[in-house]
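The excerpt is restricted to a subset of chains, each kept in its original location.
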Amino acid sequence: PVRKNARNEFGDDKRIVVNVGGVRHETHVSTLRNIPNTRLARLAEHHLCSREPLDEYFFDRHPAVFNSVIDFYRTGELHVPLEVCGAVVKRELDYWHVDEFHIKSCCWRHYRSYIENKRILDSFNRSLLKENFVIDLESLTGWKKIQMRLWLVLEHPRTSKAAMVYGVISLCFVVTSILGFCLETLPFFLRPSMISNRTNGTCEREKPREIGSNMTPHEALNILDIICTAFFTIELIVRFIFAPDKLRFVICAMNIIDLLALVPLYMQLIFNYGSILFCYQDEQLMVEIMFILRIVRMFRIFHLVKHYQALKILVYALKASVQELLMLAIFLIIGTLIFATMIYYAERRGEDGADDQFRTIPIGFWWAIMTMTTVGYGDVYPTSPVGYIVGAACGVSGVLMIALTIPVISNNFTLFYTHVRSRKSDKPRDFDNSDE
Amino acid sequence: PVRKNARNEFGDDKRIVVNVGGVRHETHVSTLRNIPNTRLARLAEHHLCSREPLDEYFFDRHPAVFNSVIDFYRTGELHVPLEVCGAVVKRELDYWHVDEFHIKSCCWRHYRSYIENKRILDSFNRSLLKENFVIDLESLTGWKKIQMRLWLVLEHPRTSKAAMVYGVISLCFVVTSILGFCLETLPFFLRPSMISNRTNGTCEREKPREIGSNMTPHEALNILDIICTAFFTIELIVRFIFAPDKLRFVICAMNIIDLLALVPLYMQLIFNYGSILFCYQDEQLMVEIMFILRIVRMFRIFHLVKHYQALKILVYALKASVQELLMLAIFLIIGTLIFATMIYYAERRGEDGADDQFRTIPIGFWWAIMTMTTVGYGDVYPTSPVGYIVGAACGVSGVLMIALTIPVISNNFTLFYTHVRSRKSDKPRDFDNSDE
Amino acid sequence: PVRKNARNEFGDDKRIVVNVGGVRHETHVSTLRNIPNTRLARLAEHHLCSREPLDEYFFDRHPAVFNSVIDFYRTGELHVPLEVCGAVVKRELDYWHVDEFHIKSCCWRHYRSYIENKRILDSFNRSLLKENFVIDLESLTGWKKIQMRLWLVLEHPRTSKAAMVYGVISLCFVVTSILGFCLETLPFFLRPSMISNRTNGTCEREKPREIGSNMTPHEALNILDIICTAFFTIELIVRFIFAPDKLRFVICAMNIIDLLALVPLYMQLIFNYGSILFCYQDEQLMVEIMFILRIVRMFRIFHLVKHYQALKILVYALKASVQELLMLAIFLIIGTLIFATMIYYAERRGEDGADDQFRTIPIGFWWAIMTMTTVGYGDVYPTSPVGYIVGAACGVSGVLMIALTIPVISNNFTLFYTHVRSRKSDKPRDFDNSDE
């Protein structure tokens, strides 16, 4: 084969010069005919057929990618150049009529990573842009203009100084309300005369203690609660009045939370003056609904998303990683099922009748999930030799499961976060950018 | 040395021009003779011997890798270009007769990483392809055709709409069966009259309670169980009938699980009508076998692998990382052995006779593995000063051990996952690809 | 379109050769006019207008980046070359009057990462440099010179051998003091006659036991404490005397800690001889202040920062990552709030009156934070089915939250650490570098 190689090396097959963006690539004509139905194959045929072939053929394209393309013709293997972004490679491959699926698996990841990042970041940018919608205030008149101006103040804390001030005040009320709500449960803030002014009813048979203990915190906290509720009521009404799109306002999750969070206090007021109405068997249901509605109040903390960009990034990252989160969930569920069943049977037989720890499989679920996340409260734990083995397997597979899926899940958040940070770090230009 | 350098720089050694794919590389002839028995060394000798040496020697090869090759001749150190995939480098080095083992250790990792990824991804793709085998339905006739068509419906949920519908129904039965199985253990679903209709036997001396408590859940769950068992029985029979390769069907792990999972109910039926047969000393064994068989039912959840690709990726990743998992296991075992022994002696002497926590070394194993995975139930924990030191060392080395091995283990899963995701994100073309 | 392409390929639009640093790039003049108001667009117009256009235009610039620039003219998409540092790209884009915000999102991260790293490392280097300030000892005379020389000995352990020796001695005293402080609390070191020589007072009604048990450790530890306190007192005075900038010395956190750490012993001396003065109702307050001041002593351990560079890196990394740490804190606070409220209500209803575990929401905070960090002491844990679900959600979101934010937070520390290590590994040259 040495002879043949030498023949190839030192000439005698027809050579062709392709000038791609100034870089001259030289090859044999036969090489270009290796991959039929492509731009270069047609060029090679044109070169052979034509009477006066040109000295060099000029293409106004990216020169670096052409290295890979011509290499594909030479060897039949398509590897991409690692110094060029995948999106450029895609564009150039399209130009040369080479299918991207000829790219070998070793280079595929590099090739796609840039395209994937572009896709995901572009959709991220678009959703950010959709929120920061620019409103042409000048084109509006009269009521519409006032409405829009106030709406911006109420909803978009970064649009003006007034909006910022209002946003901070609103946030203070949210924090105060939540703090009060937490302090209410401390024994220190409970009044000694717990159910003094409400025992004038007639139907408190067994439940009043609970309702009472919930509803009679310290006087100061009660007043705070009333002030906050008043503020939130007014705010909700004002925001509804100035909302430019009423329907969108009504179906917005945050507004529904705000509305539901107001219910308990008004319920309590009604309750205090008309307790006889509820004293039949639906009282227990009432109490439960009240409890759930009181939790809703805590979700007001999500008003912070408006003010703090990292939270916005988290929300988008979770949305973009929904498939990965689902994967983690399914892995955890399968692991939980398997280990819960195994620990149930392992511990049952070991205890031989005295089944105090893993009485039911659902308790096994709880144990398995807490072991796989490596929390391990120790409220339930295996005690038999087989149970020890199952427990050890559960702990190790939990560590593995989390370790395997975490890099895949954290990818999007890191991507978004570094993207936003790098965009922000150059503030003056950022403003220019919003113009284009 | 300045003089000598200048001599080298400004000429007087014979120069040679090597045109590699259009890029002209120039060097001294003496340089090319540095590495004997290679293509370029032979070229240099040919150049010196020949009467009329060519102005330039043309090679139709990748120009970027040649930079590294010529640099190897100049300096005796072989570093690879980082902008080219390792597989391309390998091919080019083979062409130039340069051994890859001259590559310096700094570049070796970059060089191999692409080749390794290619190897592992190609084998991954091959195993995926093996599953999605294309069956030439047209070539089959009569029974074979019906058999194959139904087999695809039964086993490959993505091949047709009917298969998808059937797959979802089958999965629903699996989920229902597992849910029923879990709920059975809840006290809420146990009938108050536990062993009413079965006490007509004569040999229930001490064990009936357990068997009874296992086998008498709520009537609704019993009926559900019977329905599910009937479905799975029919399914297994139908699948056996339409299986194109009976032997492969019989030795398939999933089918064995399905069969074993059916046993308990049928056993129970026999048991109910013929309990006198088993009432001798092997009853205890019976109960144990029944327990184990009931756990088997839970493994039906692995039918999900057919439907959910991420699970398939997990399975392949674990298979491909078997060496790394073994490494983690051995590290954990060694750590467990060392720390279990140390805590056993540390705690023993500390307690001075009253040995309530670490009575045996195997309990030390349990403690060590739970500490190294950072679960830490707190059912056993050291109480002596030496025990505290051993415990702290165990916790820290557990964290280190997991931290060291995790990046190595998660590598394959991340590789497969990003590969599959990037392949899938371009659906229409994916179909084209399957043609080639 | 083939015809049109062919026309473009084989000529007839005017071509222009731009020689950038020796590499000839060729393109159509029309291409250069695509992006108006840039250097190349003006060049194209100059080329068209001029009578005798040059054969090639020479720019003494980096050739690799020009590939991307010319590609931007051809296609309207700006991707950066991945083999060139982002800072070089920025400089070249500025030269060609191309705005960096045309860079596509796929390449943006690569482009910015080098610039970001440069920015953060330069500020890190500057703060390191600020500490290692070079003092021109020769220019000082008399007292100033002695003062500065001793100051260097006292404060900068790496400036001379004497400073190193002094630093080690000082550190030994710190370690001894802390060790003594820890051993004091061990029962082994408490004297049996606890409050023997102090009961000559008249006002020990109920509190003396605590004060006594604090203040009467073993005699040897007492002497050690006095020796250390003497040393630290002298050291503080000497350092104050030789401090070149008294104000800066006074407001330095470390010196305030040193001063406060001295207070307890002197207080005790006064207390022992004048205990009658304090025996009224402010005794309790005294004890509390004494307790806090005794903790302060432990912070002397931060003297280690002067000696150990990795600690310095940690401090700078935490400073540089303050935004990321804030993000983690806010995520944890929100998670804590939500889960604490949910567990409070979930567990309350489940227990139906007997509220022993989650009596208050703040206990829920404690539980939630310990579950999200996966510590999981198990002092409080959910016991109801709803509580189990909340607990599982809390554990999983804790794992996710930490996994998501950790790569972003650890980034700076890894950057600084590898930077410092790589700088240090080449000691002889490092010294050269400090000259420039």
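Per-chain numbering from 1; labels A, B and C assigned in written order.
Here, contacts are C-beta pairs under 8 Å (C-beta built on N, C-alpha and C of every residue); 3 or more make two chains touch, one makes a residue touch a chain.
All figures in this text were calculated on a predicted structure; none of them were measured in a lab.
*Asks:* Can you report how many copies the full complex contains, not just the 3 shown in place?
*Replies:* Identical chains making up the full complex: 4 copies.
Simple rule for what comes next: only the chains that are shown with their structure count from here on.
*Asks:* Please indicate which chain is farthest from chain B, where distance is taken between mean Cα coordinates of the chains.
*Replies:* C
*Asks:* Determine how many degrees of rotation, between 0 and 180 and to the nearest 5, align the Cα atoms of chain A with the equivalent atoms in chain B.
*Replies:* 90
*Asks:* Find the geometric centre of each of chain B and chain C from their Cα atoms only, then give the gap between the two centres in Å, rounded to an integer.
*Replies:* Chain B and chain C have C-alpha centres separated by 38 Å.
*Asks:* At what distance in angstrom does the C-alpha mean of chain C lie from that of chain A?
*Replies:* Roughly 27 Å, centre to centre.
*Asks:* Which chain A residues touch at least two other chains?
*Replies:* 23, 82-83, 362, 365, 374-378, 406
*Asks:* Under the stated contact criterion, what part of chain C meets chain A in this complex?
*Replies:* Residues in contact with chain A: 5, 8-11, 15, 17-18, 23-28, 31, 67, 70-71, 74-75, 77, 79-83, 99-101, 104-110, 112-113, 116, 119, 327, 330-331, 334, 337-338, 340-342, 344-345, 348-349, 353, 359-362, 365, 371, 374-378, 381, 383, 385, 388, 391-392, 395-396, 398-400, 403-408.
*Asks:* Which chain C residues qualify as touching chain B in the complex?
*Replies:* Chain C reaches chain B through residues 82-83, 374, 376-378.
*Asks:* Can you tell me which positions in chain B touch chain A when the two form their complex?
*Replies:* Residues in contact with chain A: 19, 21-23, 39, 43, 54, 57-64, 82-88, 91, 114-115, 117-118, 121-122, 125, 178, 181-182, 184-187, 209-210, 288, 291-292, 294-295, 298-299, 301-302, 304, 308, 310-311, 314, 317, 325, 328, 332, 362, 365-366, 369-370, 373-379, 402, 406, 409-410, 413-415, 417-419, 421-423, 425, 429, 432-433, 436.
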